[in-house]
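Please read the structure below before turning to the comments.
Missing here: one protein chain of the complex. Every other protein chain is in place.
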Amino acid sequence: MVTAGDPRLVQIVALSLRVSLSAAFIASAIGLPLGALIAVTPFRGRRAVIVILNALMGLPPVVVGLLVYLLLSRAGPLGAFGILFTPAAMVVAQVILIAPIVTALARQIVADGWEEYREQLQSLGATRARLVATLLWDLRHSLFTVLLAGFGRAAAEVGAVMIVGGNIDGVTRVMTTAIALETSKGDLPLALALGLILIVIVLALNAGAYAVKETAQRRYG
Amino acid sequence: MVILRWMGLAGALMLPLGAVHADNVFITVASTTSTEQSGLFAHLLPSFEKVSGVQVRVVALGTGQALDLARRGDADVVFVHAKSAEEKFLAEGHGVKRYPVMYNDFVLVGPKVDPAHIAGGKDIVAAFQKIRATQAPFVSRGDRSGTHIAELDLWQSAGIDIGAEKGVWYRDTGQGMGPALNTASSMNAYILTDRGTWLAFRNRGDLAILVQGDRRLFNQYGVMLVNPATHPAVKKEMGQRFIDWLVSSEGQKAIASYRVNGEQAFFPDAEQPGV
Partner (left out) sequence: MKVGPSHAASILPLCLEAIFFQRGGRDIIDGISAQIVAGPRTVIVGPNGAGKSVLLRLCHGLLQPTAGVVRWSGPDVRNAQQRQAMVFQRPVMLRRSAFANVAYALEVAGYPSRERAARAHEALELVGLASLSGHPARVLSGGEQQRLALARAWTLRPEVLFMDEPTASLDPGAAQEIERIIGAVHAAGTKIVMVTHNLGQARRLGDEILFLHQGRLIERAPTDIFFTRPASVEAVQFLKGELPW
């Protein structure tokens, strides 16, 4: 199975990437603007919100999996959508897991950037929505790392996707659940080989992203 | 700007996910880790999918969890091995009818050094009593699975109230069959396992089959359609079709032909069920 080009392995790797990248992008679409908004908007209870966000970064995946399962179960409030045991359900669980991470890290980065940009942008008379958009775009190189952190957590996670995906062969089996399964079967060498592939993929993705980021940073300062 | 661009990309990524979901010709089967991890489903399902065009998606859990999943209407068919739990499930109105499909048997595996001196015996109850007497390490699933239920029944037959008498020698792991076997392998402990999972299990270490062939180690599998009257989302036609195929001569032959390391792992008995 670990030989390159094995269609089953390719399918599992492709599904892992698709699910976790989707989750990372959706979580970013929510978390980056939200984090930026929290960074540039003074409001009562902001400290409490920040503390809660930081705490949510450590959400136990199994708990998230269980909650999403109860939501998406036929007997649950969103059961009618019928997405339990599909990749979409796995994306939902991963988004819930990593959105707080993306939001909290984005808030920190934007808050630091805001220190530098505040007077200039206020002087130009930018509205709050534009402030958020401008800061997100200008800090894109640093925020890209946040996206990667979210992806990394999503791709490495097993507890939540196991519960809401069901680890169904050919449908919802991803790298981590395949590793868990092979470990269960006592095939430790295969489990380890799959683990190495996962590590290599995450490493390659990070290295590529880092190179892109470095180049862009050198170009744009 | 950047957000829109990212959302576009995310949309492109999401499309294939939607496509998987849109393809609705499938049923969800809640089954046990023993059937999935022994490789039986990988052997059976392609044959059924070919004749029916229905994809079978197997969620493998312990028998107790699999039945709970079906109780919430999240499966169309349950395929498990704990008759008393299955009958309770039927009595609650969650299932339509139980069809016996096949059996295999449990075996008691343990370290070759065999501190409880039970190797080669046929009497499983006597073996359990010796393990208790020597307090040799024993790993239990502890997860309400069919295997766990069978193990608890055997302790009871041995006249041992395991809830009260268990000590450090009795390791309650709360895990699936495979992880529990991994634990037993690393601890050199005794463990009750179904034969199919054991045959497919690779990380055996020093463990070997010590007791087998007792009539009380018989392990019957049954399959049930989840009751569409209670759970309207159940795909009853496709689900029933799968059940009918399993108990048909074609399905029974497919089960009989499955080999793990050259050994037959499951014995079809839909015609003359043992239980």
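Points worth noting:
Lettered A and B in written order, each chain numbered from 1.
Everything that follows uses one rule, which is that a residue touches a chain if its C-beta (ideal position, glycine included) is under 8 Å from a C-beta of that chain, and two chains touch if they have at least 3 such contacts.
Since we're looking at a predicted model, the values are computed, not measured.
The missing chain, though absent from the view, touches A when the full complex is examined.
Considering A:56, A:111, A:126 or A:156, the position touching the chain not shown turns out to be A:126 (whole complex). Set against the missing chain, the residues A:81, A:117 or A:144 yield one that touches it, A:117. Take subunit A: the residues that touch the chain left off the picture are 116-117, 119-120, 122-126, 130, 134, 137-138, 140-141, 219-221.
Note that in this section only the chains that are shown with their structure count from here on.
If you average the CA atoms of subunit A and of subunit B, the two centres end up 33 Å from each other.
Against subunit A, the residues of subunit B that register as touching in their complex are 1-3, 6-7, 9-10, 13-14, 16-18, 20-21, 28, 33, 37, 41-42, 55, 57-60, 72-74, 176-179, 181-182, 185, 200-204, 231, 233. Here subunit A touches subunit B in the complex through residues 18-19, 21-22, 25-26, 28-29, 32-33, 73-76, 79, 82-88, 91, 133, 136-137, 140, 166-169, 171, 181, 183-188, going by the rule given at the top.
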